[in-house]
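Some notes on the structure that comes next.
A single protein chain has been omitted from the complex, and every remaining protein chain is retained in its original position.
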Amino acid sequence: MKPSLDTHSDMAGTVWAAWRDRLARLIRPLRRLGWLGFLLRRLAGALPSLCGVIVVTFILTRALPGDPAAYFAGPAASQSAVEEVRHALGLDRSLLVQFGLYLQDLAHWDLGRSVSSGQPVASDLLARLPASLELTVTALLLATLTALPLGVLAATRPGSLVDHLCRIVATAGVSLPTFFTGLLLSFIFYYLLGWAPAPTGRLDPTFEPPATLTGFYLIDSLLAGDGELFFACLGQLILPAVTLALFVIAPIARMTRASMLGVLSSDFVRTARASGLSRPRILYVYALRNALLPVLTTLGMVFSFLLGSSILVEKVFAWPGVGSYALEALIASDYAPVQGFVLALAVLYLLLNLLIDIAYGVVDPRVRLEA
Amino acid sequence: MKRRLFLQSSSAVTALTALPLGAFAQADRRRELLIVANELGPNSLDIHTVGANRPSYGVSWVCYDRLLTFGAKRLPNGVMSYDFSKLEPELAESWQVASDGMSCTFKLRRNARFHDGTPVTARDVKWSLDRAVTVGGFPTFQLKAGSIEKPEQFVVIDDYTVRIDYLRKDKLLLPDLATPVPSIFNSELVKKHATEHDPWALDWTKNNVAGGGAYRLEAWRPGQEIVYVRNDNWTNGPLPKIRRIVQRDVPSAGTRRALLEKGDIDMSFEMPPKDFLEMAQAKGRVKVATVPIENALWYVGMNVKSAPFNNPQIRQAVAYALPYERIYEDAMYRRAEKMWGGPAHAPDASWPQPHPYVYDIPKARALMKAAGAENGFETTLSYDLGNATVSEPTCILIQESLALIGIKVQINKVPGANWRGALLKKDMPLILNRFGGWLNYPEYFFFWAYHGQDAVFNTMSYQNPAMDKLIDASRFETDHQRYVADVRGFIDIAWNDVPRVPLAQPALDVAMQKDVQGYRYWFHLQPDYRQIFKS
Amino acid sequence: MTEHRVPLLKVDNLHVQFSTRRGIARVLDGVSFHLDRGETLGIVGESGSGKSVLFLALLGILEGNASITQGSAQFGGFELLRASQSELANLRGRELAMVFQNPRAALNPIRRVGQQIEDILLRHSAVTRSAVRARAIDALRQVQINDPEARYHAYPFELSGGQCQRVMIAMALACRPALLIADEPTTGLDVTTQAAIMALIRDLTKVRQMATILVTHDLGLAGESCDRIAVMHAGHLVEIAPTARLFSAPRHPYTAKLLACTAYGAESIEDLASVPGQLPNLTRADLPPCRFSERCNRQLAACALPLAYQEIGPAHWVACCNPERAEEAA
Partner (left out) sequence: MAREHGLTLIALVLLAGFAVLALGGGWLAPYDPLATGVGASLAPPDVHHWFGTDALGRDILSRVISAARLDFGIAIAAVAVSFVIGATLGCLAGFYGGWYDRIIGRLADTIMAFPLFVLAMGVVAALGNTVANIVIATALINLPFYIRVARAEVNMRREAGYVEAARLCGASNRQILALHLFPNVLPPMMVQISLNLGWAILNAAGLSFIGLGVRPPAAEWGIMVAEGAQLIVSGEWWVAFFPGLALMLAVFAFNLLGDGARDLIDPRRRS
């Protein structure tokens, strides 16, 4: 009876496998489309949010107190001159008409013109975005490179002194207001110790910025083959990047720790241990790669956090990024840059989430192949 | 001319001999480089454009020339200042007021060139003045103050001669030509960029310099920095010593101070008064040049249109209840001139001069009682967030002090750019503000700040026909005696009615490295790099 | 006759405890047994009876909060419990291999199955990188996976549960270990696949003359495959006997109840409602010496004395002072 059962099941297995294979061959191209379709669906899913952002931004900026017309009309303008400017700017139309005009402009990639810099917002943002991205991405890298080992260390020794130390350090980091950290760091490392360069933005005034290829000074200076310039840029970048990184180490480390703990107690890690695989292999090839999945999601959150707090850090370090740009505009009730900034960041955030989805797919074949 | 030739050849010699000595060349280059950090950079390269901010005036000042400029004098404290009483040639080699006093003819320099090499002609002058009086907004307003109003006033005689016809005999006309507004543009170059919608090519000049000034624009990264490089062909004045200027935007004042003290920047204009005081006292490597800003005042304004400040007794009570001394000490750190405790009547026509009120709470209480407001009232004190370093402590001190006479004050900070709109509405009952005029005459100040025309700077909506009459009379009064009488008259009215209570005359502080020389104060408060050099 | 041979595995008086939030749990308490080469031993018991812990302890892969307090475990003359982690790691997968329940979860979800086999081969045998792939495919072929070349590239989620278990077996047997511990290898699989997997394990171990320990809830399954069966309850090994004898003459009341229930057709121990009560809380301070006593209807005063093993038949040991009489069960 037993052998017959065996052959039966094997026959079933063979038939099933054959079907699977045939099916697999059939849907392979579809799968590739599925991958793409998955991304498209993700994009489409983000569209309502984008619409929401556009509406909210419009309402928010129109609700800002202050009168751009008065600002444009100049210091000595009379009330009637202001009204003329208001009419010229279309600010006397109904909100709905203004919203329509706004959408029309958006469709032409026209984000309006900034009062305070005098430039089209789109070009201002393009000129400043690389500065912000260079800062936030460096901070994110820095934070991730610190937090991952910390989290792994804490997870492999849960409840140990190392674990608690990691937690205290990381929690202290997230408890410091970034502007306070920034001021403190620049006071200590620039003013007292003189180790860091002056907090005057992306580059010491005695240097010429590298020719713009990517807009990232670090990359551009390397492409230009100018080592001195590279280190000058790096020097300027370190303090603000550390300030930002300190703030987000905690969430990444916490998530790494929790995720690692979960994975380390999972069945397949037990299998790996039972198979006598070496500890580093278990930890890094088996556990960490699996543990990275939720960490990736956290990274998306953290990036949004970084973008928010980069505003304060940019202010402290005179960093010419979009954050300080938006801040100045907000204080000045300059609608267009605030609007453009928020939109740009929302789009950036959506793109980043897409990137994370792709990364997810790279790490996790289930996402890649089952999509 | 000879001196400049010498300078040029000597710098050529140093350049040649210095070639093998890298370190020396480096030091030399550093000496010709000026690094400036300010809170805010320009938002336009052209003062005529709508919404151009103050730093943009500075760009116009060094990248463009005017027909005339002012001479210089040394102030009692040793700082150099422009001299309002002395007009000097810039683009105009000479000028002559007609015998009837109703026009003035200007002879242009024949060797003057724009940055692109085009000669500066009378047509450029006319085009530029036409533009300034036509584009509207601030430039047009400013020229109107000197009775420069219509294109017909500017007549081209020949390539190098231009005449300005007067509408009335206005003593402000010639000084007005030396302000940054009537800068002379390379008209042919600008016209190439004119469009139907933009006949004066404001969009183009906003981002491009079309002048012939002592400095060319090397780079402008709005919100980050502006870099000037010397125009070596400039001949409308002594050639500047500084070859390259990097002016960075560094929003944090603390950072600017640290940069100065570390020697990483050469100069900074904007800093909290406390920092200037400490740097001036420290006698370290940084020096501070301080000049009281002409024709400018910090003041508390009360809206006279509505209760409770429509009652002059209440306004006087407030004037007696302001803690002048403490504001001067703790908010302004003495970087200002005291403007209180003067005689009851204006002794002369100088301006600004101290008002007669002092801090006297019993007297203030008595006045409140006399006004029937001994139980006090509630009100809101507004200030411009852009001036927060001084305004906020001042407001807190005022709040505390007014509480003593029963006035409960809420402090309301208004974000920078909203401030102008808020002023325009004229509905804030109590404000702390600062106002100054470029042209240094009392009637100029009063015309904007007290005249019943109700300009935006008459923030109190004050209207008094008697005062208007005196102001108007003094503007065109040629007899000195009568002029002084008019001025003393309107000052006395201002002291008696106190729609605004001056607190102090602010000072312009500039902090710079010890080796930076030749700083000169200008009424527009922007740096003039042309006179600066390093020792 | 067993006394004359040196057993492959000899576990003696093993004690393991867990420190938990609620206190110390003595999850294994004096467990002793032995296993000969080529022999198949079944270990049966309810969930939480300590069967899995027993083998995790032997392999040295207990969780951090567990500790071995007493005992010894000789494996081919080598003391497992006092070996260093690296010595143990060298043994695991090479000499002692384990197959777990729930094969899908027990395989790394984001690593191709071929690579997972290769990882073990590369770790334990002197195989070269170029040859390892062929060995991995060969291992897959030996567990009768169709089209092993293609399956080599598959991820666990792309395979059926049975296929995953075959992969697990391939991994366990890749280095030809002397002992295979199969921990509930058929849980979570459908009935036909269960039978196929059991047959596969039986065939492969028989061919290679490997010793096998089958950990299971399923008395029936153990009965079909094993030479001897050990019954565990709450950290005690309560009875061990050759399969036929255990089925025909169970002596421990717990075993007897289990068998009685199985006779009524319950599929596994988990389905048994008729063994009264449940496993005692092992963190209790007042745990009786016989941990079954509170569920037992044959309780005597002697049950309060320390637990003692008695050999009541050939190779038949029981830990009870009032064992069932042999006739009763028959």
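Every chain is named by a letter (A, B and C) in the order it is written, and numbering of its residues begins at 1.
Rule of thumb we're sticking to: a residue touches a chain if its C-beta (ideal position, glycine included) is under 8 Å from a C-beta of that chain, and two chains touch if they have at least 3 such contacts.
Computed from a predicted model, the values in this text were never measured in an experiment.
*Asks:* In the complete assembly, which of A:44, A:145 or A:172 touches the absent chain?
*Replies:* A:172
*Asks:* For the full complex, which residue in B:326, B:369 or B:469 touches the chain that was left out?
*Replies:* Answer from the full complex: B:326 touches the omitted chain.
*Asks:* Quick one: say which of B:77, B:111, B:410 or B:453 touches the chain that got left out.
*Replies:* B:410
*Asks:* Tell me which of B:313, B:399, B:463 or B:496 is the one touching the absent chain.
*Replies:* Of the listed residues, the one touching the omitted chain is B:399.
*Asks:* Across the whole complex, list the residues on chain B that are touched by the chain not included here.
*Replies:* So the residues of chain B touching the missing chain come out as 252-255, 257-258, 261, 272, 274-275, 278, 326, 330-331, 385, 388-389, 392-393, 395-397, 399-400, 410-413, 415.
*Asks:* On chain A, what residues meet the omitted chain?
*Replies:* Output for chain A: 46, 48-50, 52-53, 56, 60-61, 63-65, 158-159, 161, 164, 167-168, 171-172, 174-180, 183-184, 187, 191, 250, 254, 258, 261-262, 265, 304-305, 307-309, 311-312, 315, 326-327, 330-331, 333, 338, 341-342, 345-346, 349-350.
Convention: only the chains that are shown with their structure count from here on.
*Asks:* What whole-number Å value describes the gap between the mean CA coordinates of chain A and chain C?
*Replies:* Distance between chain centres: 49 Å.
*Asks:* Please compute the C-alpha centroid of chain A, do the same for chain B, then give the distance between them in whole Å.
*Replies:* 43
*Asks:* Per the centroid of Cα atoms for each chain, what is the distance between chain B and chain C, given in Å?
*Replies:* Their C-alpha centroids are separated by 91 Å.
*Asks:* For a test of understanding, state which residues of chain A touch chain C in their complex under the given definition.
*Replies:* The contact residues of chain A facing chain C are 2-3, 5-6, 8-10, 12-14, 16-18, 21, 158, 265-268, 270-279, 281, 285-286, 289-290, 363-366, 369-370.
*Asks:* Within their complex, state which residues of chain B touch chain A.
*Replies:* Of all residues in chain B, those touching chain A are 30, 33, 35, 37, 42-44, 49-53, 136-138, 141-142, 206-207, 221-225, 246, 248-252, 254-255, 258-259, 262, 264-265, 385, 415-418, 420-422, 424, 448, 455-457.
*Asks:* Using the touch rule from the top, collect the residues of chain C that touch chain A in their complex.
*Replies:* Those in contact with chain A are residues 56, 59, 61, 63-64, 88-94, 97-98, 100, 102, 105-111, 119-120, 123-124, 144, 146-147, 150, 155, 157-158, 160, 162-163, 168, 171-172, 192-193, 195-196, 199.
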